[in-house]
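Right, I'll just put the structure down here and ask away after.
For this depiction, one protein chain was excluded, whereas all remaining protein chains were kept in their positions.
Think of it as A, B, C, D, E, F and G in the order they're written, each chain with its own count starting at 1.
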Amino acid sequence: MTNNQNGASFADMDEVQLDLGRCDRCGFSEVIYGEGKSAQTVLKIFRKMHELGIDGFATRIDAEKADVLAKELSANDCRFRYNSTARTFRLFTPQTDETRTHGKVAVVSAGTSDAPVAEEARETALWCGADVVFVQDVGVAGPHRLQAKLPLFQDADAVIVVAGMEGALPSVVGGYVACPVIAVPTSVGYGASFGGLSALLGMLNSCASNVTVVNIDAGFKAGYVAGLIAKRRTH
Amino acid sequence: MTNNQNGASFADMDEVQLDLGRCDRCGFSEVIYGEGKSAQTVLKIFRKMHELGIDGFATRIDAEKADVLAKELSANDCRFRYNSTARTFRLFTPQTDETRTHGKVAVVSAGTSDAPVAEEARETALWCGADVVFVQDVGVAGPHRLQAKLPLFQDADAVIVVAGMEGALPSVVGGYVACPVIAVPTSVGYGASFGGLSALLGMLNSCASNVTVVNIDAGFKAGYVAGLIAKRRTH
Amino acid sequence: MTNNQNGASFADMDEVQLDLGRCDRCGFSEVIYGEGKSAQTVLKIFRKMHELGIDGFATRIDAEKADVLAKELSANDCRFRYNSTARTFRLFTPQTDETRTHGKVAVVSAGTSDAPVAEEARETALWCGADVVFVQDVGVAGPHRLQAKLPLFQDADAVIVVAGMEGALPSVVGGYVACPVIAVPTSVGYGASFGGLSALLGMLNSCASNVTVVNIDAGFKAGYVAGLIAKRRTH
Amino acid sequence: MTNNQNGASFADMDEVQLDLGRCDRCGFSEVIYGEGKSAQTVLKIFRKMHELGIDGFATRIDAEKADVLAKELSANDCRFRYNSTARTFRLFTPQTDETRTHGKVAVVSAGTSDAPVAEEARETALWCGADVVFVQDVGVAGPHRLQAKLPLFQDADAVIVVAGMEGALPSVVGGYVACPVIAVPTSVGYGASFGGLSALLGMLNSCASNVTVVNIDAGFKAGYVAGLIAKRRTH
Amino acid sequence: MTNNQNGASFADMDEVQLDLGRCDRCGFSEVIYGEGKSAQTVLKIFRKMHELGIDGFATRIDAEKADVLAKELSANDCRFRYNSTARTFRLFTPQTDETRTHGKVAVVSAGTSDAPVAEEARETALWCGADVVFVQDVGVAGPHRLQAKLPLFQDADAVIVVAGMEGALPSVVGGYVACPVIAVPTSVGYGASFGGLSALLGMLNSCASNVTVVNIDAGFKAGYVAGLIAKRRTH
Amino acid sequence: MTNNQNGASFADMDEVQLDLGRCDRCGFSEVIYGEGKSAQTVLKIFRKMHELGIDGFATRIDAEKADVLAKELSANDCRFRYNSTARTFRLFTPQTDETRTHGKVAVVSAGTSDAPVAEEARETALWCGADVVFVQDVGVAGPHRLQAKLPLFQDADAVIVVAGMEGALPSVVGGYVACPVIAVPTSVGYGASFGGLSALLGMLNSCASNVTVVNIDAGFKAGYVAGLIAKRRTH
Amino acid sequence: MTNNQNGASFADMDEVQLDLGRCDRCGFSEVIYGEGKSAQTVLKIFRKMHELGIDGFATRIDAEKADVLAKELSANDCRFRYNSTARTFRLFTPQTDETRTHGKVAVVSAGTSDAPVAEEARETALWCGADVVFVQDVGVAGPHRLQAKLPLFQDADAVIVVAGMEGALPSVVGGYVACPVIAVPTSVGYGASFGGLSALLGMLNSCASNVTVVNIDAGFKAGYVAGLIAKRRTH
Partner (left out) sequence: MTNNQNGASFADMDEVQLDLGRCDRCGFSEVIYGEGKSAQTVLKIFRKMHELGIDGFATRIDAEKADVLAKELSANDCRFRYNSTARTFRLFTPQTDETRTHGKVAVVSAGTSDAPVAEEARETALWCGADVVFVQDVGVAGPHRLQAKLPLFQDADAVIVVAGMEGALPSVVGGYVACPVIAVPTSVGYGASFGGLSALLGMLNSCASNVTVVNIDAGFKAGYVAGLIAKRRTH
């Protein structure tokens, strides 16, 4: 069952109902959430996408699944990229040209342990077609480090701030920029960090007016929304 | 002490340090958070703003404080608007022209009890210069109501979804639009709504990729971020 | 000690007190909760049940225990079924006829990672004697998928909705059907899903009037109650 | 805008979108949630319903609003009933005959302070057309009281158990009956009852297989689902 | 440093300060909490106790540590008992006579998975010198099982009720006995049991007046307090 | 309906089912929980008790209800005592002799704001027939105060420790006495006391082996259990 | 009973046990916590202190109690100061000279609504004998404001940072100073601030190494510890 009108079509693949109208309806095609899906299921979806000329993107793909995917897709001469820190797998279409971007997204992270989430955000924003600036280890306790990096991203369309133990960082960044800040709490930390809950609460209570928040460790979602905002620039 | 360069100026008014560089640095001028401030303090700030030609906006102004403000500002022939549902007070500059908007923001609310927060979001987006569409009572349990209203806002630059008992609504809306959705949980509800916490958690876990979240009852912040996004359209 | 009148009998088997009056008193016989019981204990109970002509059913049986049970019961020429996704083990009586059902139950699940709980619900409803319809991957963000499947289950006696990250799904389903909806939150998810708590809270606050909720991951309980409702149809 | 086909019609009344297809789609018409609605808004909806021949029912109507409603509706010779403990307001159609019931629902409550929620459940089940048995003050600590009352409701189609400090009661009742038990935690209690949360958790963890749960203080929802189950009996 | 007067003496053993006055001051000697102590540290304390004629008792001793202790103490011809379910290790003095008891304690548990905690309570009460009755698998959903066992423990000095998923059990037992009931929540369960928190809250809110509560999985503490109460009988 | 055998009788008084077998079954008669009961309902129960020769006791009786009770019962020449701090109302039988006590209970409280709960515990223990010692304001931060008072209660049968901000007190007291300590957290405090939750958790985690805990503000329950323990002394 | 040696003396005043050795033992005399104490009790303690030459200090004194105290103490020609924002009442000894200070404490607050807690901290530090610098409204979102004020307090012995909605502020301040920072979360805020819990958690997770935390709204405790640190400077 594959029909396509008014953004209401989908492909019924038994345990998966692939939403084919997503790009028309929501701006970008459906992304595969890899957790809980077998490598074979992911492969089946990727193949369907490839067949339909969709630029495929999957998150939460561990190294073992990535190996299976890489082996199978290499055999088919597909172009792909696995980012092992981000745990993202991207399957390019023959037409994809990563040098043609629209809009600019900054990804700012507080510490080295926030890297996996920050990388997931970066890969997602790239998939969305944005130009991405990446800034690491600019925690609040050494304030001059952030100030030195500001010129790199004050003209961004959206800034993603990734932090686990530095729940304060988005508020501080928010005070310096004139675009939306998307705060991503991470589950990094110990003790009363409660798996990211403390960072999440701190970000929700931020006094900076331009800060919105996504789920703990949701690098993907931050990258997606930043990508949506960046994409509008060209309209 | 009032100097102004590089977005670093502020007016030292004893108990208040008015941030004068906010507009340059962050896109819009500082907004007055009325909670815990006396009417006299709010008035003092409004006068300073008026003197500097800033379009003033205050939130969390109860009826009693609004009366004091209205009386004093009327005496000075100032143009203002108090929205008693939103509890916002806006002090226009002589130049303000509300018919000249840039960008379009939709405010969608689940039930009648979410009105104060939805109105706060609307007034804030208006102050940001956006054109605002307002849709009420389109809860999930009667799905046809939302579908009938979709044409009104599918072309918006940002959609704000306000809901207390219908934490599901932003996910549903997110499935229909190609712009960022800003979800605002409200403290409306009873029992296990826990003052908006349940709606907040539901929104954070939303499977729709384009949904970000702000604090419970934070109509202002949603309106502000939506305003920022809408403003970029014209760039 | 085994007597049977007024639903008050039980078999004293040392560490287990098998409730023999359960079927008379509560509609179905006692079900074995496998967690924390050794394979030998489960076997002892199954044998007692078989001897008494009871259609046996055990949940939370991992693969290792299932192997022991299968080996022993095969040796006795018993008919059984182990569902490794659901982790349920059913021991049929010679008289059991699965084609004779009464009532209809639908099991609707949001994503592929909810499968174990959805399968547990299905097996339980089958054991209760219901006809079961199974619908997968119909999350809220792609609304047309659910609408396309509605004709399959709008005539059900009870609908079970299983979801971890899509706490919104039961509300949406509840708006389309005229029978009780039993919502089962699952512990699937990440970040602020808090092991299913967020889904649970979202389901409890559902605005759809026909939604009740069971414990996180309690596929068994949902299947049981749906089975009870379906069974009444024939009365 | 009032059209009616396929359960998709609704009446657009500005701040309210009255779902007219609810009865066809979901088994009963829409119920008015009174919290946060003005008496005038409730009245406007009631009049629309009356005009369309719908048996109207509103919950969370405080005494003051009820006075307004009663005065206005009396003037129109409408038949209605306000239950001040339940805070429900029912507007009968001329055709309504409360003596013609289908199915039987029991409402069992633990203590006198649970009365408002128990009464809301009772009124709702009556509005659903069920015959209702009402049992009060049968807490677990005096077990003989419950046992003495069992004959009154062991043949019910559904049993609603309402309890705030006796979170154990639904489990105990569940062990005696062969129909679904709908547990309603109440916000009654002190100390570690946490506004009903402890009762809610206890009920979710109930070992009785036939217990499902609704939101704290959600007497309405329990009555509605029990009504749905009872209604099926006659099919 | 070992002196002994007024219950204020202790043995300074570097990382351990053994409280020698505990028996005079608090009724029983100090018990060794094995978690986080090496087998050698436990052994050192046991030897000191043995030398001083104290009946030694240690909890939270895993199998590996128990092996070390058993080997060493066997070599010294000491009499001891390791209960591998309870994970308790008891080192008898030559004079200990377990047949001479004072007072009677009942340990009642809801399910088989509560066994480790129930056994810890039993061993502790035995060490306190009480006579212990042990009753298993008498959950609330099969009420006749508990009633059949009541004669075994209605004359106890204290009843310990151990339950993880049956938070209701202590309330029910409390309604049948005229002595203190000590409720022990266990961390057994799934979903919204939250590691025993739900059972704990249910027990704290019990309406039975004679129920007090100890920490989750604190079989030791329940056994100790029950032992204290039982011991008073002979005064 | 009033029959009396085997502790299973009760008086059916419509909204109240008075448990008449409680004294035989549980050691003391039923106590009236005043919250949520009208003065008339309490009066009706008191009269029934008086008629049956039961020493009546009610908790959570505010001043207004107490006035009604006092007026009515004075008119009947009944002997009673209202403790306005404890909010308890006791209705003596003609035979009650408060000077004849059995066992000794100590009530130790941390601060002056804990007085209402401490007084409720005292009145309850008195009603149970115990001799009561009362010690106030012996917080941990001034350790010499507690040590000076120890001789007053080291021979008690049970010690009740009432504390809101001093969750540490029961642990400290527990280290000095050889009888059960019943810890009562109170809802007194501010900030992170969370209505008594912090004190409750501290008490549950107490390292003193003889400490059990009751609900926040549950002075009644602590007094009752202490009374049960004290009563056993004479057996 | 009033004796004084080794810091172990106290005055037994019935419901209050005044700790007279506190100053010797702990550095400063006992402070009166006014909550839950009657004006008469506070007065009784103040008089005892005055008689003993102690510089008295009471917190949480509302306006009504302050009136009683002021009237009574004025009549006795005592010198005192009531700070109505801080709700503190200080009773000077004839010898007190506020101009002789030792050490320097800074009190930095985020917003105007934090004033009551900040003032309590200031009054306490003054009572401890410190010189106090007071800085207000220097929230993170306008970073230049804080930087402009730094010279005022970079040489302090301890900095107290008071913030409710700006949980990030202590981290930021901590990055600029070489002395201990004592963070005080306040209960100011809305939505997911949860009465100060979010600020508390943010402060506990601060990445600045020199930040410790006190209870929500505990201005007193912060002032006291800062006072202790400042006092050491002169040693």
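Here is the rule we use: contacts are C-beta pairs under 8 Å (C-beta built on N, C-alpha and C of every residue); 3 or more make two chains touch, one makes a residue touch a chain.
None of these values were measured; they are calculated from a predicted model.
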item	value
Full-complex contact with the absent chain, from F:Leu91, F:Val162, F:Cys179 or F:Leu204	F:Leu204
From F:Gly27, F:Gly103, F:Gly191 or F:Gly227, residue that would touch the chain that is not displayed	F:Gly191
Residue among G:Thr112, G:Ser171 or G:Asn210 that touches the chain left out of view	G:Asn210
For chain A, the residues touching the chain missing from this view	111-113, 115, 136-138, 141-142, 144-145, 148, 188, 190-193
Absent chain, residues of chain G that touch it	25-28, 31, 157, 174-180, 182, 200, 204-205, 208-216, 220-222, 224-225, 228-229, 232-233, 235
Hidden partner chain, residues of chain E it touches	1, 7-10, 14-17, 19, 21-22, 26, 30, 33, 35-37, 41, 185, 187, 195-197, 200, 215-218
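We adopt the following convention: only the chains that are shown with their structure count from here on.
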item	value
Chain centre separation (chain C, chain G; CA means) in Å	59
Where chain C touches two or more other chains at once, by residue number	26, 111, 141-142, 174-176, 191-193, 197, 200, 204-205, 208-209, 215-216
